[in-house]
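Right, one structure below, let's go through it.
Moving on, here comes chain A:
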Amino acid sequence: MITGTGVVKTFKQRGKVLGAREVRALRGVDFAIPKGGAASFIGESGCGKTTLGRIIAGLETYDEGEIAIDGVSLSSLKPKQRQPHFRKIQLIHQDPYSALNPTRTIHQTLHAPLSLRAGQTGRSKAWIEERAAEVLSLVGLDPGSVLARYPHQLSGGMRQRVVIARALTVDPEMLVADEAVSMIDVSLRLGILALLKDLRERLGVSVLFITHDVATARYIGGDGELYVIYRGQVVERGAVDTIIADPVHPYTQSLLSAIPVLHGLEQPGEQPVTPLESLDESQADEGCLFARRCPFRGERCTSERPLLQITEGVPQEHACFYPERRSVIARPMSEV
Partner candidate 1 sequence: ACSGGSTNKSGGSGGGGGGLFTTIDVNRPGLEATAPANPYNPKGNSFPGYSSMKLGWVVNHLTDPNKALPGIAASWEIAEDNSAITLKLQPNAKWSDGKPVTAEDVKMSIGIAYTQGSTAFSVTPGAAGAAAEVTVVDPQTVKITQDMASPSPKFARGVLDTTVLPAHVWSSVLPADFWDKLKAARGDGADAEKAREEVTALGEKVIAFAPPKDVSAGPFVLERVNPSEALLVKNKHFFNAANVAPAQVKFLNYTGNEQIWTYLTSGKLDHAGFTAAPTDVMNRIKAASGNEVIKGFSPVAVGLAFNQSKKPYDNVHVRRGLAHLIDREQVTKVASPEGGTAAVTTSGIHQKAAQAWIPDTLPKLEPYTADVAKAEEEFKQAGLTKKDGKWTLADGTPWKVSMHAPAGFSDWLSAQENIKSQLVKAGVDAEVVTTADYPLYLEELAAGKYDAGFWLMALGPAPYDIFQRLYGASNGWTNVAGKVKHSDAGKAGNWMGGPEEIEVDGTKINPGELTGKLNSAKEEEAKPIMAQLAQAANQDLPVIQLWDYVNTQFVNNSRFTGYPKDDELLRMGTGVLPSGVWIQQGLIKAKQ
Partner candidate 2 sequence: MSEQAPGVRIGGLTVVYKTPAGELPAVRDISLTLEPGSITGIVGESGSGKSTLALSLLNAVQPPGRIAAGSVEIDGLGDVAGLKGEELRKARGKHIGYVFQAAQNSLNPLKTVGKQLLDLGRSHGVEDLRGLVREAKELLGRMGLDGTRVLDSHQHELSGGMRQRVGIMLALVLNAHLVVLDEPTTALDMITQANILKIVREVHAERGLTTLVITHDIGVVAEVADRLAVMYGGRLVEQGPTREVLGSPRHPYTRGLIRAIPQLVGDIDEAQALPGRPPTLATVPKEGCVFRERCPLRMDVCDDVDPEAVSDGPRVVACHAVNVKEHA
């Protein structure tokens, strides 16, 4: 179980001479991912998804808030002490091309973390070899043909599998998949998604899925929660299908409206929402962060910041003063 409360992250970009610019990547995010469960983060580019994923994987520090892994609060620990906890959480990188060291064979790549573990647990060297073959088989690769190869000799999909296998060497409790399929060929994507789903089911690994493609989120974490993030804030949170079917936050609705419609197979949603402007991070921070782009903004929106809340009649949490269901997604022709 991994929980976070009020996680804040601000990047300070140092100007060469004068003036630092602050990027408020996360503005107090709460999340909770149960053991073996799933959660998906969606949002526009630059809204802080990757940052949150990296914080959860322990690759980035956070400025405020609390993250607890299996009940152990990490904020009070020293960086060195946090490390073993964070090892339970492994990040699957978006880009399988840079996630593997081009100068090392797959064997070498898997060997390093395994021998570390063998050292800690007093296992034998044979175990290392065995385990390397095992994790490769787990991700659907043939150890015999893959082990001796260099990354450049593998296809993108195979590499992503190797990356996942490498993450499995340390028996993680959670995988953070940051757009893990966006750079993989369309025909292979589903394979990786299925693999993650499979691992979740078989090994009980929870999966945090970061994407801007809602449909994939549905595929892998359909039974989990969906977090819609906008400019570092969670604006809507709830069961995946609920949000897809009945989004209440105009931002979520904009996102869903933007999904291309398979004309001919699908019927466009009746009330598509188009934001008024495009994203501008330097916009004022006052009031609702989405206010300026929101076609439905009310008076309160420009002066007050709505917080994640539950309101009557809405099953999911949302951060909008005027929540309203709109039918935005396309439906298959057959259903209509």
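By our rule, a contact is a pair of C-beta atoms (placed from the backbone, for glycine too) under 8 Å apart; a residue touches a chain by one contact, two chains touch by 3 or more; residues count from 1.
Per the selection procedure, all candidates are chains of the complex that A comes from, given by their letters.
Everything quoted here is computed from the prediction, not taken from an experiment.
As listed, 1 or 2 are all part of this complex, and the one touching chain A is 2. Interface of chain A with candidate 2 (complex): residues 44-45, 155-158, 185-191, 193-194, 212-216, 218-219, 222, 244-245, 254-265, 274-275, 278-279, 329-332, 335.
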